[in-house]
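Note that this complex is displayed minus one protein chain, with the remaining chains in position.
Which chain is which? They are A, B and C, in the order written, and residues in each are numbered from 1.
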Amino acid sequence: MNLGRTVAVRLLVFAASLFVASMAIFLVVNALPGDVATAILGFGADPASVAGLRVRLGLDRPLLVRYLSWVGGMASGDMGRSYLTNESVTALVAPRIAVTAWLVAFSMLIAPLVALPVGMVAAVKRRSWQGAAASTVSQIGLSIPAFYAGILLVIVFAVGLRWLPANGYTDLVDAHGQWRPVAFVQHLVLPVTSLVIVQASVLTRYVRSAFVEVLSEDYFRTARAVGWTRWRALWRHGVRNAAISVVTVIGLQLATLLVGAIVVEQVFRLPGLGTALLSAVANRDLIVVQGIVMILVFAVLVINLLTDLSYLLIDPRLRNRDAR
Amino acid sequence: MSLYEVSHVSRRYGRVGTAGSVLAVDDVSLSVEPGQRLGIVGESGSGKSTLVRMMAALDAPTSGEIRFNDEVVSRRAERDLGDLRSSVQLVFQDPRSSLNPRMRVGAIVTEPLRSRLLRASGQVPLDHRARLAEVLESVDLPIEVADRYPHELSGGQRQRVAIARALAPKPQVLIADEPVSALDVSVRAQVLNLVRDLVAAHGLTLIMVSHDLTVVRHVCDSVVVMRHGRVEEQGPSAQVYGEPRSAYTRELLASIPTFRVT
Amino acid sequence: MSPLLEVTDLRVAFGRSHREVVHGISFALEPGERLGLIGESGSGKTVTALAVMGLLAENAYVSGSVRVGGRELVGLRDRDLAPLRGQAMSMVFQEPMTALDPTMPVGRQVAEVLLLHQHLGHGVARGRVIEVLAEVGLEDPERVADAYPHALSGGQRQRVVVAMALINRPDLVICDEPTTALDVTVQAKVLNLLDAELDAVGASCLFISHDLAVVSQLCERVLVMLDGDIVEQGSLAQIFNSATHPYTRGLVATARLDAVEPGERLPTVEDYYQRQVRR
Partner (left out) sequence: MRRAGLWIGVVLVAAVILAALVSLVWTPYNPLQVQPTQTLRPAGWPHLLGTDGFGIDILSRLLVGARTTVYVGVAAVSLAALGGVPLGVLAGMRGGWVSEIVLRVSDILYAFPALLLAILLAAAVGASTGTAMVAIGIASIPAFARVARAATLIVMTQDYILAARASGTSRWTTSVRHVLPNIAAVLGVQASVSFGIAILAEAALSYLGLATPPPTPTWGRMLHDAQTYIFTSPVQALWPGLAIALSVLGLNLLGDGLRDHLDPRLREAA
């Protein structure tokens, strides 16, 4: 069945992309000028201790060998050891993934819930004031940086109304095994809102243009000619056709969402991957930087793969040939 | 010696056996004499457009050979096609698509004259301004049109600009691919009359592709009927329209809606 | 007997500038009668058809009166007009390749039209769909019903659209250039199909085309539209032999290519009628 072949091709492309991405990350971090050991010990350090550090960190081995051992290790979950604390990167990073994951997951869930109805109204009522209002709001939302939205929310809800904490994070299940849902949500409301403002605005524009296109299609006019009202025709025949283009955007948007999360984590002092990544950059702990960036890129490539595969479920035309 | 010799030409799209594989042109042979007005008719998917694009070396046959002025032009390197390109010019179906919207009419019409390949072939007029005025006049367009953009002209005028472009390098052969199908009925007759006058005045050889059999009967002196990439029937117009040999041609002619005035 | 479709002083304008495209046209259609609407692109013939069906874009301003089966349609809300469409009146469009929803099997799209206007079980509906697909001349209607639009040819898709338009036995069927995009052999078959099915259902038909010969296959009476006005109305014989308006005479002369000796100069519309707008 051709579907199997198409899926196989997509998996192959995913693996190749992952491999190329890992090579790019490794090369940028390790091949560029500037010696890690001197950076860590400071420029005044004497050459002997610098050379000793290089051996201990295995930096003296040829580039290819170091790359292969890094990738080999990753396959079994070992991403190497921190240059600073010698702690396993995986152990250091694992607890922080959950924080970023919650932030991104909530945003990816809520943004479409907001964008779909607003986008449809913006499309269907594009000639009346409701459509114009929806478009303008999404236009403004698009222009606000996520961290600025975060700061504004803090000023209003934390400083002003004092309803929510300005920053900090409480895990769903704290160290003593206690369930802390209220504190957990309280700490996530503002960060997720600031991400959703931007994400929902971006999605609204794509949903709007997808539905505007559907509204101009001949099959939509046929649907109305056989007796569906404008809105019911949109639900019966518009949504599935528009979903094809909207799904693409959700995939593409994950990369920008992850970036937004990294920045928002700093605004609200959330102990997520972003915070870990930035402190690793500050301390020149390059093996940690490599590891975290690899995780983030891996997440984006997985989502892109899932988006591609979901194409096949929605659009019957693609099922029998690998058309992009 | 014929102007065009097409022998056993086939064109397949997609590799044999794969899902999308289709044989657009299947073992077609025909010849075109100087001054002949050949009509190629057939329904969509009959391969008529693919055939003439191969004759104009815009597409290469999978097998078989096309000779123009006794030189092989199928599967020939672009830089060696100077003679063919300067002697054979095309008019396409939809003037909204065959004229570059970002170019003035003057630049569009004289573009062939600026092509290095055609200049090298030595058969192309060198004085562009004079040639521009000449060809615009021969298609009944005022010289002021040269500074206008295509979107400022009507459908009929745009098709005349396309014809002027085809005439600019003084070709021997004019290939018209559905030249009037995209035009309004009222403009169709004007363009057909223009084509007829130009072919007669310049002694051109005409190859016209159309799905409209009545248009071809009016303009062409000989016809090739194509179906699923093959030649169903070919011969002088009077014979093919008068006593068609193939059942398909008969069905085609019978399908043409006639004026049923009760 | 009161006419089935009665259009009085229909005006249609678009956009903020109220650019008028149809300038107050009037005509009537008796039950079971077939009326041809001839005109070139930009004559307003499609806008007229869409105005009757109430399918014009929102920025369209429609005035005058359109009465179908005695009911006034101009001014009705989409909610009130929708039940009539596909039931009392239906429409066949020009481009079969894009007329069907690419993500839904063809059979389900035909069944939708049925279930929208009649309360039937899915089993009964499926049977009725197969029946009507066979009626419009589709071999192996079972396979066609389960197929997606992209798997069917242009001719097959247009037959499905005709099936959708006729399945609820409407009183009025509007056809907007239904065979223009089809090959001449397929066109002949679809025109015969329409001729037979319209009689079988007893529906009247407003048939729009730029091609006089095609219209003469189905209609007894013809309206000629030019730049948003009806310039002439009459029976086929009147239009072909004794048209009063110069534009009509020009259209008839230039359409009859076969009446001219091959190679001779063709008559053009301009020989009969000078237009202000450059064509």
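Observations on the model:
Following the convention adopted for this analysis, contacts are C-beta pairs under 8 Å (C-beta built on N, C-alpha and C of every residue); 3 or more make two chains touch, one makes a residue touch a chain.
Remember, predicted model here, so these are calculated numbers, not experimental data.
For the chain that does not appear, the touching partners among the shown chains are A, B. Across B:Ile66, B:Val105 or B:Leu118, the residue that sits in touch with the chain not pictured is B:Leu118. For the chain left out of this panel, the touching residue among A:Val20, A:Ala51, A:Leu109 or A:Val173 is A:Val20. Residue A:Leu301 is the one among A:Val93, A:Ala123, A:Leu164 or A:Leu301 that touches the chain not shown.
Interface with the hidden chain, as seen from chain A, comprises residues 13, 16-17, 20-21, 24-25, 28-30, 32-34, 132, 139-140, 142-148, 151-152, 154-155, 159-160, 166, 213, 252, 255-256, 258-259, 262-263, 266-267, 277-278, 280-281, 284, 286, 289, 293, 296-297, 300-301, 304, 324. By the touch rule set out above, chain B reaches the unshown chain at residues 53, 56, 58, 78, 81-82, 85-86, 88-90, 92-94, 97-103, 108, 111-112, 115-118, 162, 165, 169.
In this section, only the chains that are shown with their structure count from here on.
This structure's chain pair with the greatest number of C-beta contacts is B-C. Centre-to-centre separation of chain B and chain C, using mean CA positions: 33 Å. Centre to centre, using the average C-alpha position, chain A and chain C are separated by 51 Å.
Not a single residue position of chain A touches two or more of the other chains. Interface of chain B with chain C (complex): residues 43-44, 154-157, 184-190, 192-193, 196, 211-215, 217-219, 221, 237, 251-252, 254-262. The residues of chain A lying in touch with chain C in their complex are 127-128, 217-219, 221-230, 232, 236-237, 240-241, 244, 314-317. Of all the residues in chain C, the ones that touch chain B in their complex are 40-41, 154, 183-188, 191, 210-214, 216-217, 220, 236-237, 240-241, 250-251, 254-258, 260, 262-263, 265-270, 275, 278-279.
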